[in-house]
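Taking it in order: structure first as structure tokens, then the write-up.
What you see is the complex with one protein chain gone and the rest in place.
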Amino acid sequence: MTGNYKTWPMILLLGIITVPLVLMYVYLFVDTVTNSAPGSLVPNEITGEHWRFLWQTLPGRPSIWTATFNTFLFATVTTLIVLSVSSTAGYALSRLNVPFRAFFLAGVMVLHAFPTVTLIIAIFLILQFLGMYNTLIGVILVKASLELPFGIWIMKGFYDTVPWEIEMAGIQDGASRFTVWHKLVLPQVMPAISALGIFSFLAGWSEFILPLVLAPDNKVQVLSVYLAALIADDNNFDMALFKSVGVFYVLPVIVLFLFFQKRLMSIYGGGTKG
Amino acid sequence: MRILLKNFGKSFGAVNVIENLNLEIHDGEMLALLGPSGCGKSTTLFAVCGIHKVTAGQILFGDRDVTHVPSQQRNVGVVFQNYALYPHLSIAENIGFPLKIRKESAAEIKRKVHEMADLVQIGALLDRRPAELSGGQQQRVALARALIRRPDVLLLDEPLANLDAKLRLEMRSEIRRIQQETGITAILVTHDQVEAMSMCDRIAIMKQGQIVQIAAPMEMYDNPVSDFVAGFLGNPPIAFVDGALTGSVFESSGIRIELPSAAQRNGGPVKLGIRPENFQPEFPQKVSGEVTFVESQGRETLYDVRLDDGQILRSIQGHAVRAGVGERVSWGISPDNILIFDEKGARL
Partner (left out) sequence: MNGSKSLGLMLLTPAIVFVLLFFVAPVILTAVFALTNMSTATGITGGAYQVTQSSLRKLAESYGQAELANTLAETRYTVNEEGLEAIAADGADARLVAEMRAKLGGRSFEKRRDLESAIKTLNSRPRNTRALKALSDTFHRSIVNERFESADAMLRATTNLGVALSADQKSALADATYTGWVWTTQNFTRMIALPDTQRTLINTFIYVFATLAIFNTGFALVLSIATHYMPARPAGIFRAIWLLPRISPPVLYVLLWKWLAWDTGFLSNFLANFGVAPRNWLLDNPTNAWIFIVLINGFVGASMGMLIFSSAIKAIPGSLFHASEVDGASRWQQIRYIILPQLRWPILFITCYQSLSLLTSFEYILLATEGGPGGATEVWALKTYLTALNNYAGNLEYGYGAALALVLVVVGVVLSLAYLKVFDFKTMVRPPRIEQ
């Protein structure tokens, strides 16, 4: 930002392009608590009826609370697996004399860029073989695995920034490599771990294709599949209801985003999928 | 404790950094490893503390062969250039960490931490975090942490490089005081000759993986074995003049100096090393030239004098400025203090 150029043309330019996006999100919230006359875009009454799914189960669907619990379980367990596995593997690849280290690093890098959805047919059949089709644990293991290369990559990058001297000092002070990792290095990468944790949680919370294919059953349904099924049902078209479920679904995401915006930006900028 | 490196060698892949190096550090001595960057001094230090594996030779602490002993069991204290304090631990926890690893009792750790903190004079800072301390204070903490478990040897890797000029002066004497109070054997790695000369009992000067000379600081200053050593020690640096020696007379186009020393050679090309303090108006062997540069340093003034053949002599003199740029002067050289080197740089 420099002082010699006018700012307003830039703000105006971006502002115009941003209008549709803002409209979509503003109406997302407005429409959930109001009604408008058909053909009109201006709300004419305030109502709570669109939120009825919270206390009554919609026909043919599981209870929203079952789906919410499943989603929470799915996102949380996935996150825990990703964090524990990538914080150990990332350290080994960053700092230890592991045999075939270059090979593993290349592998992680290739997998990190590798399009995981292409594997879904094989994974679907593997879960069928293992008898884990239509179970939460099956889809959790799959989601965690597919997130791992990214997690390991990010953690390795963060471990790389910890000064070597801290580890050298630890070793001189008589600590084993394990103690050095867990007592001295791990505390230095806590910001990375929390960023990766929030990221994984959001990724799990938002995941659609994997649960759709691997665990579509009502009992194990997550919110994304719930909402998609609701929208796809041509017999019960109710945009305001869809949006209300949508807001219910996206609220935790927005809250996390507002609280951890800086950290998330650093990790989204660090080379994620998309 | 006496430290001995026997035929020590270190290579990284195909690159030999150090070959066949022999070095003895006496018990209670503070020795400087001095040299330009890339000379292998840090590599030697890392081998002594066990961070690098030794490719050839032996390292002995006293009579104990530690060549293949892991760092954790060597009992070496290290102070790193950037101090390497643990950012998430308090100062007390930092200093006490080596004892905690050894599972000493909390009371014992507390007692020793206070003792150490008093030694390095940071008793009031024990509850703070490293980030809240100044560079000099961090340096003291690093020293305390390195010394708390009574190591056999203390290694200091460019400990003053990250400090500003004033703190550097203060810490120079502090480190020396603490080393002498504890009587610990210490190795100081540095590229700064002032540090090496002011802090250490002996200096080992290194070049391209070899030790060029080991001697006490003043001995090395007065009797360097080569032009490299002579050029490395002394600030402002020594000036060299190329010429030829016939009998006891040195001649180059424009200067003629009679040398009293026994080192005589007929007609060979030689290089004279003349330190700035040995080129003064009152000295006997007059040489004339033109002043090309004057730098006033406050207490002293530094002059560059260009001889008639274009070679430069340097002179440092007391406060009063005696000549301006462009002036012709005829100053003298003290013949007893002239250093003579052959064309390869070896001392004659």
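A and B label the chains in the order they appear, each numbered from 1.
Note that a residue touches a chain if its C-beta (ideal position, glycine included) is under 8 Å from a C-beta of that chain, and two chains touch if they have at least 3 such contacts.
Because the structure is predicted, anything quoted here is derived from the model rather than measured.
Novice: Check the options A:V33, A:L141, A:I154 or A:A195 and report the residue that touches the missing chain.
Specialist: A:L141
Novice: Pick out which of A:L54, A:V98 or A:I137 touches the chain that's been left out of the picture.
Specialist: In the full complex, the listed residue that touches the missing chain is A:V98.
Novice: Since one chain has been left out of the picture, which residues of chain B touch it in the full complex?
Specialist: The list for chain B reads 50-53, 70-72.
Novice: Which positions on chain A touch the chain that was left off?
Specialist: These residues of chain A touch the chain that is not shown: 1-2, 4-5, 7, 10-11, 13-14, 17-18, 20-25, 27-28, 31, 38-41, 84-86, 88-89, 91-93, 95-99, 101-102, 104-107, 109-126, 128-129, 141-142, 144-146, 148-149, 152, 164, 167-168, 171, 176-178, 181, 202, 205-206, 208-209, 213, 223-224, 227-228, 231, 239, 242-243, 246, 249-250, 253-254, 257, 261, 264-265, 268-269, 271-274.
The rule we apply is simple: only the chains that are shown with their structure count from here on.
Novice: Based only on mean CA positions, could you tell me how far chain A sits from chain B in angstrom?
Specialist: Taking the average C-alpha coordinate of chain A and of chain B, the gap between them is 55 Å.
Novice: Show me the residue ranges of chain B that touch chain A in the complex, using the header's touch definition.
Specialist: Residues 49-51, 71-73, 76-78, 80-88, 97-98, 101-102, 145-146, 149 of chain B touch chain A in their complex.
Novice: In their shared complex, at which residues does chain A touch chain B?
Specialist: By the definition above, chain A touches chain B via 163, 165-166, 168-176, 179, 184, 187-188.
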